[in-house]
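My questions will all concern the structure given below.
Removed: one protein chain of the complex. Kept in place: all other protein chains.
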Amino acid sequence: LIPVAVLGATGAVGQRFVQRLAKHPWFELTQLIGDATAGSAYGDVPWRLEDPMPESVASLRVEGLQALGEAPVVFSALPSGVAGPVEARLAAAGRRVFTNASDHRMDPAVPIVIPEVNADHLDSIDRSKGFIVANGNCTSVILSLAVAPIHRAFGIERLDVTSLQALSGAGYPGVSSLDIADNVLPHIAHEEEKVESEPNKLLGSWQGGFRSAGIPIRATCTRVGVREGHLESVHLQLARDATLAQVREALESFRGPKDVAALPSAPKRPIHVLDAPDRPQPRLDAGREQGMAVSVGRLRARDRDVRFVVLGSNTVRGAAGASILNAELAKVRGLLD
Amino acid sequence: LIPVAVLGATGAVGQRFVQRLAKHPWFELTQLIGDATAGSAYGDVPWRLEDPMPESVASLRVEGLQALGEAPVVFSALPSGVAGPVEARLAAAGRRVFTNASDHRMDPAVPIVIPEVNADHLDSIDRSKGFIVANGNCTSVILSLAVAPIHRAFGIERLDVTSLQALSGAGYPGVSSLDIADNVLPHIAHEEEKVESEPNKLLGSWQGGFRSAGIPIRATCTRVGVREGHLESVHLQLARDATLAQVREALESFRGPKDVAALPSAPKRPIHVLDAPDRPQPRLDAGREQGMAVSVGRLRARDRDVRFVVLGSNTVRGAAGASILNAELAKVRGLLD
Amino acid sequence: LIPVAVLGATGAVGQRFVQRLAKHPWFELTQLIGDATAGSAYGDVPWRLEDPMPESVASLRVEGLQALGEAPVVFSALPSGVAGPVEARLAAAGRRVFTNASDHRMDPAVPIVIPEVNADHLDSIDRSKGFIVANGNCTSVILSLAVAPIHRAFGIERLDVTSLQALSGAGYPGVSSLDIADNVLPHIAHEEEKVESEPNKLLGSWQGGFRSAGIPIRATCTRVGVREGHLESVHLQLARDATLAQVREALESFRGPKDVAALPSAPKRPIHVLDAPDRPQPRLDAGREQGMAVSVGRLRARDRDVRFVVLGSNTVRGAAGASILNAELAKVRGLLD
Partner (left out) sequence: LIPVAVLGATGAVGQRFVQRLAKHPWFELTQLIGDATAGSAYGDVPWRLEDPMPESVASLRVEGLQALGEAPVVFSALPSGVAGPVEARLAAAGRRVFTNASDHRMDPAVPIVIPEVNADHLDSIDRSKGFIVANGNCTSVILSLAVAPIHRAFGIERLDVTSLQALSGAGYPGVSSLDIADNVLPHIAHEEEKVESEPNKLLGSWQGGFRSAGIPIRATCTRVGVREGHLESVHLQLARDATLAQVREALESFRGPKDVAALPSAPKRPIHVLDAPDRPQPRLDAGREQGMAVSVGRLRARDRDVRFVVLGSNTVRGAAGASILNAELAKVRGLLD
């Protein structure tokens, strides 16, 4: 078992990290770092996920960052802004950092990885040293997964996306109930920039440097009063003609590389295509394959005009689960040796 | 005062008609038609709007359709499907029918009218006989209002819209609370077809026949857990270059024809442009100008790529208020003589 | 395996029956009865529970009541009013009917059973014939479970209860989203009568006839915008002095008879006492022990004045799970032979 620590272990994403690492077959959760609650037993910190806190972590003590021990692998659920310098320092000191924070995503030396999509971007890592591997922004990951097989098969010339994002995406306490009750918020700070840039890094190629996929992406990001599950309405213009059946087949048959499919956290099928006209729905579909699969529905295609909605668990596939899957990939590709 | 009747007077839209006609300066509400509750006093039918029922209508008796009296002007809040034959029969019998139902909207003899946008489409009416004038689908009206000045000034080559629609748009009882609690529904039956066709009739021209504006519209319509106010994320590609300031100016300065601006139900400004980054919001902005103005926010423009969100009251500007404004326009243009 | 049928199999409670019977160790689900959808495959009827429909039932065909076959045990999720005559006829024909409907609950020949509380009420059944065994109203069951050990230990002289009931208690489609959004409904038709009478039958004794426990119960029942889990604020006046520790101990140590504790659907502990001041909460606690345990929190006691809140899953412990547990008890007590 490889010892791992979680930074920011008591927040919304941090709790997802802890939940999914508590019984991990390869990683052993040895430290929970949380400056605000340092000194408390983890079991005494309010737990906000539906399933009960894993018993094995309740007795762990939350510690301050300065107490970070030997764990060679560090998962970071730190807030963006705070994360940047901390992660840089840890990497410089030889740690392998898998981060959910946005600070380093567009760094030329940091890959954004979705194992099923661009596992080869790990080639950018110099394995002789510490490093940072980022997962994308929650909305970007869910979008990129759904779009990857279409982009590969038919090319994408234009992408318009409007997201309906869940409350858990804002962390805890996050959105005030007074702001969202009987309401929608039509803006999420700094979100659209990420959604318009990250997928192009992800879907692009590594050739000694990262080359953008060059898709013009236009995003509008909104917040709705749903606890978990980002829903995205995606309108595409393809580079080549495709029938509805062909697009559907590309989505359904999409699988990552063989070694990715065998990772402990990998879903059996990264993308599920739903045919019921009123699916996917956040409450019913966000948890598909333990939250690691995305659900595509309302698939429509006409000439080069393709539309669908895609839903994914923002705190799992779009955050903690994404980072853990990246670490699993790093392990099988020899980066944690 | 012109005597008017409301068909379907007890539903969600019907109540809005009654609310806005109760003290109308030109129309006198003389009959409330509602088959399911015929025989009851209107005051005994459950009232579901925030403001109390106008006292003047509480004592009116709900009657069945066969009891429809002399009123020359009829407002129809009948459900689509039911509305079609009833309205056709009434028009054939010489009534002036202003309808919120979709059945006749795409008829070659029926105009869809937004007075500020296409008042001249009333020219299609043969004033010697009964007729039907439709307002657009709620989502279409709000979209068309916001898009009209941009289309006029710069041309629109492509329009992608994702709507986040309110519960009241589904009527009463409409959406089950069990379906929408902590959830979003990614589909509204038959809605997208309307949103992709009606604006083109509305924004097109009347030249002895209706000519489509020919804008390729791609719509995805979703339902969110909000009581009132449809929010729409609109992405446009213009035919000509425009700066952000020019687009903003086109929206802000938009006014209908002079006689429209003077109608009792007309808003002072049909479109309000909001600069706060987190507006418009359904709860805070749907009621602007008694629900008759739409609010545009998050306006972004880059080359020919324009994006914004628009919000409007679906039961007022998108339904009852729209029909009443149409009837007011018909009056000043001599169609009710 | 004993063949069983479910009446009303497609409603909110009916789906819970199907979910919990699909893999039952003693019962085999052989027929799904649902008049409105008779002829459809069960897998084609909309499924509204979070967990996916059990695969084994998807291919079963929904049938009309007249097609009811040989199953000796029938679970009834029929709506009250409809249920009464149907259940009476089935019992008269020799079936063992376990019903969630209220129609027969106060019949002198029908016991209301909570196995942990009044398993001996099954003695009222003449096992030579068909019969009806009822579970209580959802609010009554949850209340009675929590109150039973206190009543036994200290006596209860007065009980005031205000319930905050979940949407699923109204069935599907049930409460309109327009009625409950940003709102509370202070009334549930016919609920308070049940809550004031049923616990007295349940907590009373069987001595050739049912004797009421005689507790003066005063109930106010409200509906809140929560999907699952009835929360009840309970204020008691005891007949004898008790310390907080004594009341807590009575609740914590409460277990049913030995044979009840071994039933497949029985929770390990029927009552969990939570010490966190902000628990129980519907979203976090309704699913405790697969929904079969109730959670008591905010326990306060001062002289003979005891207060607490109790939460339970209304569709499981308060409905389908309750009926199934009753049938399990009937089996081990020889009533299904």
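Going by the order they are written in, the chains are A, B and C; count residues from 1 in each one.
Note that a residue touches a chain if its C-beta (ideal position, glycine included) is under 8 Å from a C-beta of that chain, and two chains touch if they have at least 3 such contacts.
This is a predicted model, so every value here is computed, not measured.
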Statement: Filtering B:201, B:283 or B:317 for touch with the omitted chain leaves B:283
Message: Out of A:182, A:198 or A:232, which residue would touch the omitted chain in the full complex?
response: A:182
- line: Where C:25, C:208 or C:277 are the choices, the one touching the absent chain is C:277
- prompt: Can you name the residues of subunit A that touch the chain not displayed here?
  reply: 12, 48, 167-168, 172-182, 225-227
- prompt: Footprint of the hidden chain on subunit B, which residues?
  reply: 50, 181-182, 283-284, 287
Query: For subunit C, which residues touch the unseen chain?
result: 160, 162, 164, 181-187, 189, 218, 220, 222, 224-227, 231, 233, 235, 277-284, 297-298, 305, 307, 309, 311
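FYI, only the chains that are shown with their structure count from here on.
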Query: Using CA atom means as chain centres, which chain is nearest the centre of all the protein shown?
result: A
Message: How many angstrom lie between the centres of subunit A and subunit C, each centre taken as the mean Cα position?
response: 41
Field: subunit C residues counted as touching two or more neighbouring chains
entry: 181-182
